[in-house]
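A quick write-up on the structure given underneath.
The block that comes next holds chain A.
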Amino acid sequence: MEKIRVKGFGFAYQGGSVALENINLSVMRNEILGIMGPAQSGKSTLLRCLNRMVDALPGTSRKGSITLDGADIFSGEIDPDDLRRRVGMVFDVPVPLPRSIYENVAYGPKLHGVRGRKKLDELVEFGLRSAILWDEVKDRLGTSALRLSGGQQQRLCIARTLALDPEVILLDEPCSGLDPISTLKIEEALSELKSKYTIIIVTNNTKQAARVSDKAAYFLMGELVEYGRTKQIFTVPRDRRTDDYISGRFG
Partner candidate 1 sequence: MFRTAAILVFAACLLSAAACQRADPNAAGGVMTVAGSTSIQPFAEMLAEEFMAGHPEFNINIQGGGSSAGIRAAQNGAAQIGMSSRNLKEKEKGLHETAIASDGIAVIVHRDNPLRGLSRAEVAGIFAGDYKSWKEIGGEGGTIHFVAREEGSGTRGAFEEMVMGDREISLRALVQASNGAVREIIARDPASIGYISLGLVDDRVRALAVDGAEATRRQIMDGQYKLSRPFLFLSREEPTGTAKAFIDFIMGPRGQELLSSEGLIPGGQ
Partner candidate 2 sequence: MIRLDPALSQKLVRWVLVSLTALTVSILVFIITYVLLKGLPVLGWEFLSTGAVDAGRGGGIFPFIVSTVFITVVALAIATPLGVGTAIYLTEYTRETAATRVVRFAAECLAGIPSIILGLFGFITFVLFLKLGWSILSGGLTLAIMVLPTIIRTSEEAIIAVPQNRRDVSTSLGGTRWQTVTRVVLPGALPGIVTGIMLSVGRCIGETAAVIFTAGSALGTPTSIFASGRTLAVHFYILATETDAFGMAYGTAAALIIAILTINTLAYWMMHRIMRKYS
C-alpha cells in the first residue's frame, strides 16, 4: 500500500537556486527507502520537504505535489505541526536537548498534550525499547542526556521521535558521525522498526543503503537519477552515473 507519493516535485531556495527538479517516487508502507547522493544533491532538501521543515525558510518556491496517504501535505487541510508528529525526523548530528534522558523522550508527547506520569512513563519506555537503548539507560533516566555517548545520543533521538508514535520516520544521515558499532546498533534498530513504520533514510554510505533499504534512490544535483529496488540498483544500475557512484568511481 502506498504511503508517500512524490509527484513532479520541484523546490527552489531563496534567490531561485534550484535544489530539486521534477522528482517522482513513491514509498510503500513498512518499506525502507534509502536515498543516496553526494553533498548538495538535494536529498536532505527532499527530506525536509516531507515534513515541511522548509516552511521556516524565507522566499522558497515549489512545484508538483507530495501526498501522505493520498492527502497533499502542502494543502490547507493538513496542519504542519500535526504532520510533523506523524512524520518524525532524526538529524545528521545527534541533538539531545539539555535535559534528562527521560525529559528528552517525553518532550514530544508533552508538546502534544500528553499528561500524566503513567502514560508518559509508558511512552518513554516504549521509545527507548524500540530504539534499543532501554537496557543501557533504564537505571539513569534522570541523568542529563548530554552525558550519553554519540551513538547513544543518536538512538535517544530516534527514541524521542518514536515516542510520538509516528507513521513515517525520516533519517538524515543518522550515522554520519558514529563509529561502526554504534552504526550497527542503529541499523539493527531500523530493521526492527520496519515492521511498524515507513522509513526514509538519507545516507552517503552506499553500503548502508544496500544493507538496510528495500528501495533506493540516487540523487545528483537536484535530479533523481535512478530509483528502484535496492537489489536492482546495486546489481544492474540503468544509469552510468549511478554505477559510477555505487562502485566508488564518483568524483
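The candidate set was assembled so that all candidates are chains of the complex that A comes from, given by their letters.
One rule holds in what follows: a contact is a pair of C-beta atoms (placed from the backbone, for glycine too) under 8 Å apart; a residue touches a chain by one contact, two chains touch by 3 or more; residues count from 1.
Just so we're clear, the structure is a prediction, and the values are computed from it rather than from any experiment.
Asks: Which one touches chain A in this complex, out of 1 or 2?
Replies: 2
Asks: In their shared complex, at which residues does chain A touch candidate 2?
Replies: Answer in residue numbers: 51, 53, 56, 58, 81-85, 88-89, 91, 93, 95, 97-98, 107-108, 111-112, 157, 160-161, 164.
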